[in-house]
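Please read the structure below before turning to the comments.
Of the protein chains in this complex, all but one are displayed in their positions.
Here is subunit A:
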């Protein structure tokens, strides 16, 4: 059964999942961080408080690194649809390709056009214009998210199309129905919140780290550190519970449009009312049974239908060749939910510390906040694995199978490229992560230097940013 073609398909899927999984980390970081930077700069302009400018200048250095990695990993994605999924892209291109083009024209150019001004233009344009540039970049990241999620959601819950009987192509009938397909609003909200939460916990962990280090040195962390920690914990306390509500709504919506995905996420085989919720288990696709199940009675119906005797679907209601691999998404889903609950608890705990005025002094809390650094990103990846693996065996849900989507690229080429991708990504993004950690290891200071120092000697002194030179423009700086 495992002939060369099957293995090539498997490699193509693995390669796509690997590259998009790496990519999504950076856009999520960029979406959250760009919004945070816009808030900081706005707060600085409104209040004139130096601490906001210091934080802006501190985080924009990380932003330039993260954004750069987002751009180069995204460039790969724009071509991978054709290299790996040429049949899919030929058939669905009239819809997904058009959405991607709109993303380029409304979002990528906007970000790229104003990124230069944002990073290097502080001394070259007025404050108002610079703030406008920051906002443009931030809005660009949000627009980008909107289009790509419209495209992905259309693949999950296709609407507004017709199929050309001659070529099998999807022909667009109604663009509004295509864009505002049934899963799009839920996915947009859930993903947007995920990006904000991920960055909140990354920023919070950086603050916690510096407070722990200051404490060990017998000092008190500076104002910028405390302000960023406090801001991050407000985000956690407010957004984490909202995210859980959004996730719940997303799940109900999926139950309606992709019931077999929910059955596989829950490890349920039989359709039943008054269904239990499985806390743990190992779904077995062959024996059609979930082994070692740990159940809580009634909870399954309660969560999925919001009533005690609601009917919950089971995988046996669907033909074997239409069931997604339950063991993968059973666990990825549970990791995401567990992390979501954990984030909410940390948020609530921060409120308790705030009331007792121990937010900046509790080492235990700071250690927990530090450990939560990757939590958002892990939850986000687990969420995507649930979504995408749960869509299997289809690329366009119910209409085009993954095995019929692949490109005629032979196994040896796939194997070479897969190896090359892994090696390059490990070197490049591994180094990037190292550089980022080193950058954040330096605490933000009062009077943080600008990103675009006018003299190279400034840059060498702080060893932190590009743009080593003066742009001796006609007008002068």
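Heads up, the rule we're going with is that a residue touches a chain if its C-beta (ideal position, glycine included) is under 8 Å from a C-beta of that chain, and two chains touch if they have at least 3 such contacts; residues count from 1.
Here, contacts and distances are computed from a predicted model.
Choosing from "Xanthine dehydrogenase molybdenum-binding subunit", "Phenylacetate-CoA oxygenase subunit PaaI", "Cytochrome d ubiquinol oxidase subunit II" or "Aspartyl/glutamyl-tRNA(Asn/Gln) amidotransferase subunit C", the protein name stored in UniProt for the chain missing from the display reads "Cytochrome d ubiquinol oxidase subunit II". When the omitted chain is restored, the residue from A:21, A:172, A:185 or A:449 that touches it is A:172.
Note on the undisplayed chain: of the listed residues A:41, A:54, A:103 or A:388, the one touching it is A:103. When the whole complex is considered, the residue among A:4, A:245, A:294 or A:435 that touches the unshown chain is A:435.
Interface with the hidden chain, as seen from subunit A, comprises residues 64-65, 68-69, 71-76, 78-79, 81-83, 86-87, 89-91, 93-106, 108-117, 119-121, 124-125, 164, 169, 171-173, 175, 407-410, 412-413, 416-417, 420-421, 424, 428, 431-432, 435, 438-439, 454-457, 459-460, 463-474.
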